[in-house]
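A single protein chain has been removed from this complex, and every other one stays in its place.
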């Protein structure tokens, strides 16, 4: 996309027991601990080259503090800021040094009540395979060992406005949508600022709530390995391995120790700016979300943080 | 990328026996024949929504007529045209109706002597799964059944200039490069206008020559299936299933009936505009290209069309 | 095993709408129709060389007519007959010509009320890949296209006796068992006459009932393909892709049009006659059966035919 928004760069999650959560995200998910400050622990996946993509914040309740997108440069960020303010959002500055290894960020509230940050600077630490004659994967991977943070899914009441904000203001592409059968209400919206099937998505539900963080694994066997590892570690697997109709990705869902839902996600198509938006009708929502079961499960719509 | 270049949109290949080639590309590769005119046959992969991505042109010798990239809109195309002319390339117009289902295109010659076209219009035909509650894959797939045309690899003498053209003029990102051990000469260059590991690549060799067309398959098992299908059809498999160090993709190479090299390619990382370019040194080129064999094979550098 | 029992050779299933069932077993499962007589249709999987492995019998209620095991030769069969009679079972003869392509069989009732047949003769038809320089798989496979009938699971009240019959009389090996936590009652028994993890199994439940027929697919991606095909064909998938703790196999469960449960099963360990029997305790039965969900689902124990 030519909006200058490069990727979903980080997710700050609220967790209730920091040490237990760090243990889960490092030993079970297999992220690498990159640093700590007074109230946060910073983590990255092995295939990410920025300093961190997951920030765990000690808190009294679970959920998402904010999702942040990396912007190409200051020029692109300025253009985005103007458009965001024109839309009517209030921007605040997150000053350099607020969090480890990060430069300044701008922060604003979505129509759905979630906080988003945009930033251009974060320390580049690279990967263990390096950039000179690299091996395809590093030694000593632990746990599920996803390649990267892939996407987040949030809930909100007014998805038409949220979608309009992301497509018209931020320049995302809507790859898929779920509509009521009469076509009048949007109950799911999948948005991409890259060639991925989604970088951020919304399903209809209460404002301000977090549904899940998706971590990318390479293939369907890695989804099996992830499921095996979760079972070995007695982590509750909410949705066992299956395919999504939406995105076509392969998936499992499970919970971190605070109840924040995680996903291991593989495959999924490539999208482009001229990709014709796919529509799912509410009567087929089960098939769209769980292609094999073809019906929703209650916890999937109810358990939010 | 914000250059407005959406993707590699098509490849026009010269073939010497059109019917034999159509049979190969439809029955073995599994593309769909979309139309014909006096001297060409137009084909698409099942997961592409534009009218065609491969054009077969009856000719006396094999090779690539041109590679074309789809541009987002006329505005972006105009900006690219100016930059291309400033660089010193001569642009010509390919008028609407020259080829089936295409709008106008601009055509120019690369520093390596290959022809490139840029275009904004092509008939949108969609896929058999459609955009309303789609199945993840259509019934009745044949042959290797790749998702899409993924990339092309060309040879050229001056890869520094070719790379400079693609990065500075067209706004591609160089994801990987191969350098001589002294670092002075570039002998491989991998370029992306998307989040893919490459959309176009060059290896050092004679100008104007075509190395291969890469077709995307979903995973390593699909690479095995492709290899099995090729063997069943007595198609010569030049490189049996392996991994690339470069792109990390999984691959096999083989030839169409005219000797144009094809690849079935799976996996490969995501790249971004801030992706730190990976460098391979010539002493490790074998590992970079064939990660398991760790040495080149002669045909791979010699057989060009 | 040196009992002379070569493999599970066939399963005769009762179905209520023969044509609908044939359509399902040929188009969705992908078996080949091998012949018909007045009340039965005979089917085989592509990788089986005997005339048939599945017999569909028109009936008023679903379920299993009988499961049959192929015995090496008449000498081995005679020895088995004597042991079966000594155990107290009544043997009857199924004369040659009763069913298509079969020789004579002996039939008897298990302690659980199911009928078992033993036979040495069935027409050898071979496979489409043949025995001279064969391709690894035939062209034109349809549907799930399993390699073979793999195993059957039945329910019964007294699994100690059923197990004793199979191990002491028929010479099977018990590879795994599920016991109540106090170790006093057997509630699951997995039995093998080959190096497979199981050829026949029992779970505690009503006598004479059929739980499922397992078809072998090559790998975890084939399990995904099977699940996709079932969804495309609107076949109810009872259990979406997962791993068994027991056998370690990968699996999905679904129903034929009459409600007979089918499984697509991949992987699973090799067992030998000196394989130490694995024990699962009832408190871990969920993990044993569905390794990722770690709890049973109601239909799995209730839906029997």
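We call the chains A, B and C, going by the order they appear; numbering starts again at 1 in every chain.
By our rule, a contact is a pair of C-beta atoms (placed from the backbone, for glycine too) under 8 Å apart; a residue touches a chain by one contact, two chains touch by 3 or more.
Bear in mind that the values here come from a model prediction, so they are computed numbers and not experimental data.
A.B. asks: With respect to the chain omitted from the figure, which of C:25, C:119, C:166 or C:220 is a touching residue?
C.D. replies: Considering all chains, including the one not shown, the answer is C:220.
A.B. asks: Among C:23, C:92 or C:195, which residue is in contact with the omitted chain in the full complex?
C.D. replies: Only one of C:23, C:92 or C:195 touches the chain omitted from view, namely C:195.
A.B. asks: Just one of A:112, A:175, A:219 or A:250 touches the chain that is missing; which is it?
C.D. replies: Selected residue, touching the omitted chain: A:219.
A.B. asks: Can you say which of C:114, C:148, C:204 or C:225 touches the chain missing from this structure?
C.D. replies: In the complete complex, the chain left out is touched by residue C:148.
A.B. asks: Can you list, in ascending order, the chain B residues touching the missing chain?
C.D. replies: Touching the missing chain: residues 220-221, 224, 227-228, 230-231, 237, 240-243, 250, 252, 287, 290-294.
A.B. asks: For chain C, which residues reach the chain that was dropped from this view?
C.D. replies: 1-4, 6-7, 47, 49, 70, 72, 76, 124, 126, 131-136, 147-148, 194-196, 218-220, 243, 245, 248, 267, 269-270, 272-281, 284, 287-288, 291
A.B. asks: For chain A, enumerate the residues touching the unshown chain of the complex.
C.D. replies: For chain A, the residues touching the absent chain are 135-137, 139, 219, 221, 228, 231-232.
Here is the rule we go by: only the chains that are shown with their structure count from here on.
A.B. asks: So, comparing each chain's Cα centre against the centre of all protein Cα atoms, which one is closest?
C.D. replies: A
A.B. asks: Given a C-alpha superposition of chain A onto chain B, how large is the rotation in degrees, taken in steps of 5?
C.D. replies: An angle of 180 degrees brings one copy onto the other.
A.B. asks: Suppose you list every residue number at the chain B-chain C interface; are over half of them used by both chains (same) or under half (different)?
C.D. replies: Counting which numbers both chains contribute, over half are shared, so the two copies meet through the same residues.
A.B. asks: From the C-alpha centres, identify the chain that is farthest from chain B.
C.D. replies: Taking each chain's C-alpha mean as its centre, the farthest from chain B is C.
A.B. asks: What is the distance, in whole Å, between the centres of chain A and chain C, each centre taken as the mean of its C-alpha atoms?
C.D. replies: Their C-alpha centroids are separated by 43 Å.
A.B. asks: Could you work out how far the Cα centre of chain A sits from that of chain B, in whole Å?
C.D. replies: The answer is 31 Å.
A.B. asks: For chain C, give me the residues that contact two or more of the other chains.
C.D. replies: 221, 228, 231
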